[in-house]
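Missing here: one protein chain of the complex. Every other protein chain is in place.
Moving on to subunit A:
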Amino acid sequence: MTAEPTEIASRRHGAGPGASGPARDLLRIVRINEEIKRVVAVAFKINIMALNAIFLAKRAGNAALGFGVLSNELRVFSKDLRESMMALTRLIHDAVAEVSVLLQESRQDGLFRRTADEVPGNARLREVLARRDGRRAAREERIATLRRNLRLAVDEAARLVELGGVLAKSAKIEAAYGAGFASSLAQVSGEFDGIVEEIRASLDKLRRSSFFGGRA
């Protein structure tokens, strides 16, 4: 026996006890957004740290030329990371808008299904249900596209962070050549490395989000 589109939708939106599918998605998106905000705050911190590192490298002179170049690269990394997070935030905004409407419409779909059960012979009501099914399918398709784009943007940000990690590790090596400033430079580069790891952990968490089919 083939299930009616409305039955399929009913199962999809009432997937379990408590929150519906869209409600769970909305919660997942909110969690993703909180993680993105954390990354943005850390990216801002890298920019300030890199600026201080550039001044420190200038004071260290020729011995820290390489360190200075890497500090500058880390500033560029910080800027790229912030832009990447802004793109993610825009996608999150679109996803929240779509999922919120889906959530509201799911509630109305439920009421219409109850109405159709009460008045099974009303042809116009069947038209309304069919129209709503079509609209919901289109919205779910848009959400699926946003989900894919969001996942791609997270992957892209993760690749960027890999580059940040390389820069931080290279800065650690360059710090060893810092003569009298070596210990100060080593401390700064260690902090860079720690922060990049923090971002990496955040992005790994995002990639494991149940919004993308993961378990987090």
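The rule we apply is simple: contacts are C-beta pairs under 8 Å (C-beta built on N, C-alpha and C of every residue); 3 or more make two chains touch, one makes a residue touch a chain; residues count from 1.
In this text, contacts and distances are computed from a predicted model.
The complex appears with one chain absent; UniProt names that chain "MBL fold metallo-hydrolase" among the candidates "ABC transporter substrate-binding protein", "MBL fold metallo-hydrolase", "Sulfurtransferase TusE" or "Septum site-determining protein MinD". In the complete assembly, the contact with the undisplayed chain comes from A:V119, out of A:V119, A:A138, A:L152 or A:A201.
Only one of A:L65, A:V96, A:V128 or A:A186 touches the absent chain when the whole complex is considered: A:V128. Screening A:N52, A:Q108 or A:T145 against the full complex identifies A:Q108 as the residue touching the chain left out.
Touching the omitted chain from subunit A are residues 107-108, 111-112, 114-115, 117-119, 122, 124-125, 128, 132.
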